[in-house]
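Take this structure, written in structure tokens, and hold onto it; I'll ask about it next.
For this depiction, one protein chain was excluded, whereas all remaining protein chains were kept in their positions.
Presenting chain A:
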Amino acid sequence: MKYSLNFLNQWIVCAEQQFKAHLAELNALDAAIGDGDHGSNLARGFTKVVEKLQADKPATPAALLKLVGMTLISSVGGASGPLYGTFFLEAAKVAGDQLQLDDAGLALCLQAGLAGIQRLGKAEPGDKTMVDALSPAVSVLNKQVGLEMAAQKAREGRDATIPMIAHKGRASYLGERAIGHADPGATSASLLFDCLAKP
């Protein structure tokens, strides 16, 4: 399958809608273990992103991913800004100058994005972070089994964070008290993959 500029645009627009639709849920998850602004931050950031995309109309997937990344690192405010921002910026770096991405190209981009997040956040799978959703989803993409399977893996990864103790970010101050809630970052990451599967 080929992923055009239009596909990527729709992906981001879908993400904006999903984050807005799940704003309260994401905030509530964050409030249980953090400062309760994850949904608001992402909704604000992606609204800005969609405005920018409509104004600038980037010409290549690389330019689009870069615009998304730069806008997120500047407008989200919380830790998810630089993390998701880096995800898209690193993806942009390996997107090359093609006009559309193929399966292998998309997998490569998202893999680079995940590596960027891990480098910045220093999180490993099992730390109760967005990496727990992103990592299984990205690794299944390499096996060319389709985007729906990747989204499925992201949801499973999100659910797997429920019994975990957090090791990173403010949630880690809470220790065992964080057990019993899904990680908000893993939740937003799985929404992002839902959109990728059905933009």
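Quick note on the criterion: a residue touches a chain if its C-beta (ideal position, glycine included) is under 8 Å from a C-beta of that chain, and two chains touch if they have at least 3 such contacts; residues count from 1.
One rule holds for everything that comes next: contacts and distances are computed from a predicted model.
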| item | value |
| --- | --- |
| Per UniProt, the name of the complex member that is left out, chosen from "NADH-quinone oxidoreductase subunit N", "Phosphoenolpyruvate--glycerone phosphotransferase", "Branched-chain amino acid transport ATP-binding protein LivG" or "ABC transporter permease" | "Phosphoenolpyruvate--glycerone phosphotransferase" |
| Residue touching the undisplayed chain, where the options are A:54, A:74 or A:144 | A:74 |
| Hidden-chain contact residue, picked from the options A:68, A:83, A:130 or A:186 | A:83 |
| Residues of chain A (touch criterion as defined above) contacting the omitted chain | 41, 44, 70, 73-83, 85-86, 120-122, 169-170 |
